[in-house]
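Note that this complex is displayed minus one protein chain, with the remaining chains in position.
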Amino acid sequence: MTRTFSRIVETVADFFLIFIIVFGIYIITHGHLTPGGGFQGGVVLAAGILLLLVAHGFSFARKIPEELLSDLEAIGGIAFILLASLGFGQSFFYNILWHEKLAFAEQVGRFFSGGAIPLMNLSVGLKVVAGITSGMFALSLFGGEES
Amino acid sequence: MSHLPICGIVVYLTAAFLTPLLYKAHRRVAEGVFLASTLSNPVLQTLLILELSSNSWKPIVYTLGAAGPYEWTYPIRIVLEVDALSAFMALIVTSISAAVALFSIGYMEEDGLQKYYTLFLLLDAGMLGMVLTGDLFNLYVFLEITSISSYALVAFRKHQWEAVEAGMKYMIMGSLASTIILVSIALLYGEYGTLTMAQLGWQYRHHPTGMARVALAGLLAGFLMKGGIVPVHMWLADAHPAAPSTISALLSGLVIKVGIYSAARIAYSVFWMGTDVRLLGWLVVVVGAASIIVGNLLAGFQRDIKRLLAYSSIGQVGYVVTGLGIALIPGVNPEASRAALDGALFHLLNHAVLKAMLFLSVGAIVHSLGTRDIGYMGGIAKRMPLTSAVVLLGAMGIIGAPPLNGFVSKWMLYEATAIFNPIIGAIAVLGTAFSTVAYGRLFYALLGRESRLVADRSPRDPGLWMSVPMIFLAAASVLFGILPRIPVVGLVRPARAALLSPGSYTSWLKVAGGILSSPNLPPAGQPISVFGSWVPAVFLLVFAISIAFFLLIRNLSASGVRTVGEGVKVFLSGEDERDFEALQLPGTSVVWGFAEAVKSLVNALKREHSGDLTVYLFWLIFLYAVLILLWGGA
Partner (left out) sequence: MMVYLTAFALIMLGIAGMLFRRNLLKIIMALSVADSGAYLLLIAIGYRSGGTAPILTGYEGGPMVDPLPQALVLTAIVIGVCVLIMAVSLVVNVYRHYGTLDVSELRRLRG
């Protein structure tokens, strides 16, 4: 027995998705200024996608190919390791972008400060979104077969 | 400053993240990167050991994110601290992973293997991080990486019910243990305001408190569970057989060793100097001795060959833990202490090599026959001579027969336990007798008359990918047995010296006027001004009362009778129980006389291993409660 939500729920969910995405990206990118960061914003984004999944039913889970999520996750991880290895002259996690004023190196408290930290937030956010979304889709595909 | 400590972990992590992308491109590319990362790591760790030894084994401290730990006035960053013991463990971890990785290229033939390679590399990264780190919370993070990867790898073959059940039980027990470890880390942080293990060691030596002892009890309970020690060993007998054989080799050979290493690191380098650990040492020796007996005894009564090897692992890790416990106790004959630690550390290396060898070769046999039952494996030796030779070599090594490496380390442990206490010495030798029974059955099975299954399947020796690691590990075990001076003098003795001298572990700290420079240090004895009431004694009292309450409930419910849930279900009813009275051996079995003699003990033990997850969890909380109540008092 397939049971989907009514038109109203689907439309409202689609409408709210854009707000959730903006909020999630805000949390990710302002991780070095306000509470938040990669993981928290990634979870918010994944919750937005989960809202769509719940509203539209299990068929939604088949629309995004699993390989794409796996690749995004891998790219996020590789970007993180690359950023961490940039400062290998001094040490592994050395924030060379900040100390040598290469990028993201304005005064503390501005948006473009923090060196590698906002970039690491972005890569972690990408990885978290891809990971949690693929986990949710895998679980829903289980349930979808049963019903 | 050399970057060697972090290089191994970075190599593993990069390869782990690259694998999904490369696997899509072409499977061989992913396998190539997999092999490159696992084979280059032992080289890196050897370089690390050479660098350490050239500096007279002074610990290398590597700070993540800055040039040195003291870039500000106090060290605040995560440090990796590599001393002789860490480097020794790192070499073991990376070498055996490399051999198993080589084997798994030929062994795993399923689809969707990118998950396997990724999880394998993450498991390696986690283990390497655990042995190299010098920061307590970093230890917890890497412990979780290792544990989660191993849960996923145990449940890898999801279509088999056995893997799913074993993975579920392992995961629930492991997560509870990790939560207990996290709570203990929180208590330690609240007490001392720092997480670096060297600083904690210094603080504890000069300001020991009762709360820290509670924290130590929790940390030990958690890490002993990860190491598979009685009474929290029951997950091991289920999880290690259910995993793919290469992962069983990693689990039995490395993951439990790293758990024991963490317990030893915390007990020795952080807590040893500041307090009287006699009772704790005795507790550790007692659980180690119990593991020796239970593990080796039950190994002889299994029909499933991998379950036999898993129980044998419990027994051998019991030897390591007994040795570590003996050296913890102050006032023991220093000869015995040194021999105990030497034997324990060398046995750690030997058992890792031998168990990996055993699981790999048994995996090849199981793979070609399609069954894990020993009864059907008659006469394999004629068809698969190389594999059987490796199995028999490994069995002789674990029994402790010269000239293999198991003999040397077990001999050192016999010496140490005999000097220490005659009962423990007798238990150590009894353990060898029991394991002889277990592996003796294996001998007779492999060398006996050919069974019909073997005749039908006509297995042959595996190909090159799988043979080379087995030969390499066998050669290593023979080499360590004939020339034990090389590993013992070169690696084990410095590791033992490093473990027994926490002074050198904390030598890089700057202490000014008796006060350690640290951001959060409260004046000694004064509570931090948090609601004015971080008074540890009250916390400890409430904690101990609750634990006692739970113990009481556990003891009130008679074993086997449940008083919760729908009605009261008697433990052994409602299902078709195997008849526990009948032994699992036919009358013509060669060990029948021995089996009759120990029948009642074995049946009692088998009844305790009921397979019920709730009972497993009870044992973990029981161990935690016992450790706190007996030793945590202020």
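Residue numbering begins at 1 within each chain, and the chains themselves are lettered A and B in the order written.
The rule is simple: a residue touches a chain if its C-beta (ideal position, glycine included) is under 8 Å from a C-beta of that chain, and two chains touch if they have at least 3 such contacts.
Just so we're clear, the structure is a prediction, and the values are computed from it rather than from any experiment.
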item: Absent-chain contact - pick from B:F137, B:W282 or B:W411; value: B:F137
item: Residue of B:K115, B:R278 or B:K606 in touch with the missing chain, whole complex considered; value: B:K606
item: Sole residue of B:V164, B:L386 or B:A401 that reaches the chain not shown, by the stated touch rule; value: B:V164
item: Options B:I49, B:I148, B:I380 or B:L509, residue touching the unrepresented chain; value: B:I148
item: Touch residues of subunit A, complete complex, unshown partner; value: 33-35, 37, 39-40, 43, 108-109, 132, 135, 138-139, 142-143
item: Hidden partner chain, residues of subunit B it touches; value: 137, 140-141, 144, 148, 151-152, 155, 158, 161-162, 164-169, 171-172, 175-176, 178-179, 182-183, 185-187, 189-190, 195, 237-238, 242, 301-302, 520, 528-534, 539, 542-543, 546, 550, 564-565, 569, 575, 578, 606, 609-614, 617-618, 621
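Here is the rule we use: only the chains that are shown with their structure count from here on.
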item: Interfacial residue positions of subunit B with respect to subunit A in the complex; value: 1, 3, 6, 10, 13-14, 16-21, 24, 62-67, 114
item: Residues of subunit A that touch subunit B when the two form their complex; value: 67, 70-71, 73-75, 77-78, 81, 85, 88, 90-95
